[in-house]
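What follows is a set of notes on a single structure, which appears directly below.
Every protein chain of the complex appears in place save one, which is left out.
Labels run A and B following the written order; every chain starts at residue 1.
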Amino acid sequence: MEAAAIPAQQAIPAWRTNLATIGALMARAKNELLRVPGAAIPGVLAPTIFFLGLNGVFGALTQLKGFTTGSYESFIVPISMLQGAGFTGAAAGVNLARDIEQGWLDRLLVSPAPRWVLLAGTVLAASARSLIPATFVLTIALLLGAGWPGIDGLLVTYFMVAAMAAVAACWGSMLALHFKSQSAAPLMQAGMMALILTTTAYAPLALLQGWLADVARVNPVTQVVEAARQGFVGEVTWAETWPGLLALAGLLAALGALALREMRRTGE
Amino acid sequence: MASTAIAVAGLERSFDEVLAVQGIDLEVGEGEIYGFLGPNGAGKTTTVRMLTTLLLPTGGRATVAGHDVVSEARRVRASIGVALQEAALDPLMTGRELIRLQATLQGLPGGEGKRRADDLLERVDLVAAADRRVGTYSGGMQRRLDLAAALVHEPRVLFLDEPTTGLDPVSRKTIWEEVRTLNDEGTTVFLTTQYLEEADQLADNVGIIDSGRIVAEGTPASLKAEIGHPHIRLQLAEGSIAEAEEICARIGPLLPPVDGRTVMVEVEHGAGDIPRVVRALDDAGIEVGSLELVRPSLDDVFVAKTGYHLEHETEGSSEGEEEAVKA
Partner (left out) sequence: MSGLATNLRVVGALGMRSIRQTFRRPQLMAPIVVFPTILLAIQTGGAGSAINLPGFPPVQSFLQFMLAGAMMQSLMLAGNSGGIALAVDIEMGFTDRLFAAPISRYTIVLGRLAGTAALGLFAALWFLAIGLLFGAHIEGGVPGALLAIALVTVTAMAVGGIGAAIALRTGSASVVQGLFPLVLVVLFLSSAFFPVGLMIQPAQTIAEYNPFSFIVEGVREPIISGIDAGDTAEALLAIAGIVVLGLVLSARALRHRLRVG
């Protein structure tokens, strides 16, 4: 039998094959939501509980000087949306760990698909999924009186959310590929939670205390938070947006590279 | 194009302190079925994982379909089909979706993938279940699906890691037939198994691996011949033993008797010698109760090379293949 495989590959440009593969992997990822009853609930519930809880508990903080808005809902809804993104991305890492444990990843690794394509499928699927809890939390927040961020604010926030989910998915994937076990799940979730909350999540930078103020100042995700929050507390400006984009680009590059390195090293 | 489908030289793999594969050499020609036989933990799966680029060797070299498994891994992956021991299936997908995903992974365009999926599903008799979730499939169905997925891009070399472990006899036979058909079509098959009968039935060449080393290699027949010739075991009426022994001794060397009613004579030509023996005894008026041709089995080869029996032998033969012929 002649080798039919190689001519078939040469007949189609690589970029089309890669794109088709990424699409197919994303299509598979949606099965988790659509074919497992109740699978979407934890991802939506966690940020919503946090939103309602934080709002009910710390809402009075807006009385302090330094807050540019009187509505704590407006102030923290972008945090909850980003938290949802972090949760979704980390969950993608947990799913990958499960796939590794059950041998599914071997199927992907034995195929000629490039490793970055396999990673992209997981990461982009997480980005797409993150829009669901984000929309749910946003709806609740708007019903509770959060300010409408405007179309520009909304777009910026959603973009930050999707990109943050990608960052979280890279982090989760890296851990999954390194530990090859679902027991790393708490680390995936906790890592993202810590990253997102050690920012100006609860209050503006001037009102943060002690060590948190120092960490928030250097934490790149603070820029993401500020960019995502703009429309909810004021006007959307390029000056507020580009640092967030830069932070996301840097995090994606770093964590993506680490995840890819782990993917390439699975055979060692 | 190389006429050797798989070439392995000094292949080694260690995990921390443990040397799981200790420098093995083997060659598999194109169009051959190679059976890699050994007990659990012998190193079969480790070897397969190295040859399918899932694991990096820590020593030695290997080429599959003419490409080095380390430096040309991607080309190897494009040329091989793999069905691993743990069927790498997603319970939430349907059978059809899985084969089509595999087609995409292999770089086949959408229409082509759809066509091949339809063909393969029919070939492995999964058309009725094609649009049901894999999680609802039986073990046999899952293996057939795994096999079909491995074939979607018509690979030159097919790796099957314990393809029938845990299957019922009917499913096992189905897989065997499929493997034979594939081989007839020209596919090289590298198959690992812990079942002697499987290696004996399917393989052109067998490599016996134990504790990370190949302890014997050759065709099933040549391996068995190495161990010894077959013998004919005769159950006779009392009183005729002495005369029967005398007659049989003229045909071949006698084996030590086990009881007073059995005569065992080694025969060089196996079944071909049965008529001689029967005629000779008949001419002498000796009545034969039963006659069996006992051939050395691969287990005998295994015992000779390693000192112990191959475990997990659930299929009939453990002492030898027996063809009972009522005289």
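We adopt the following convention: a residue touches a chain if its C-beta (ideal position, glycine included) is under 8 Å from a C-beta of that chain, and two chains touch if they have at least 3 such contacts.
Please read all numbers here as calculations on a predicted model, not as lab measurements.
Asks: Give me the visible chains that the unshown chain touches, in label order.
Replies: Within the full complex, the chain not displayed touches A.
Asks: Of the residues A:203, A:221, A:236 or A:259, I need the one that contacts the missing chain.
Replies: Only one of A:203, A:221, A:236 or A:259 touches the chain omitted from view, namely A:203.
Asks: Of A:27, A:61, A:131 or A:246, which residue touches the hidden chain?
Replies: Here the residue in touch with the unshown chain is A:61.
Asks: For review purposes, identify every residue of chain A that touches the missing chain, sorted by number.
Replies: Residues 42, 45-46, 49-50, 52-61, 63-64, 66, 72, 183, 186, 190, 193-194, 197-198, 201-203, 207-213, 215 of chain A touch the chain absent from view.
In the analysis below, only the chains that are shown with their structure count from here on.
Asks: Between chain A and chain B, what distance separates the C-alpha centroids? Give it in angstrom.
Replies: The computed centroid separation for chain A versus chain B comes out at 48 Å.
Asks: Residue numbers of chain A touching chain B in their complex, please.
Replies: 1, 3-6, 8-9, 11-12, 17, 20-21, 24-25, 28, 31-32, 35-36, 102-114, 266-268
Asks: Within their complex, state which residues of chain B touch chain A.
Replies: Result: residues 1, 52-56, 65, 74-75, 77-80, 82, 84, 86-90, 92-93, 97, 100-102, 104-110, 112, 133, 149, 153-156, 185-187 of chain B touch chain A.
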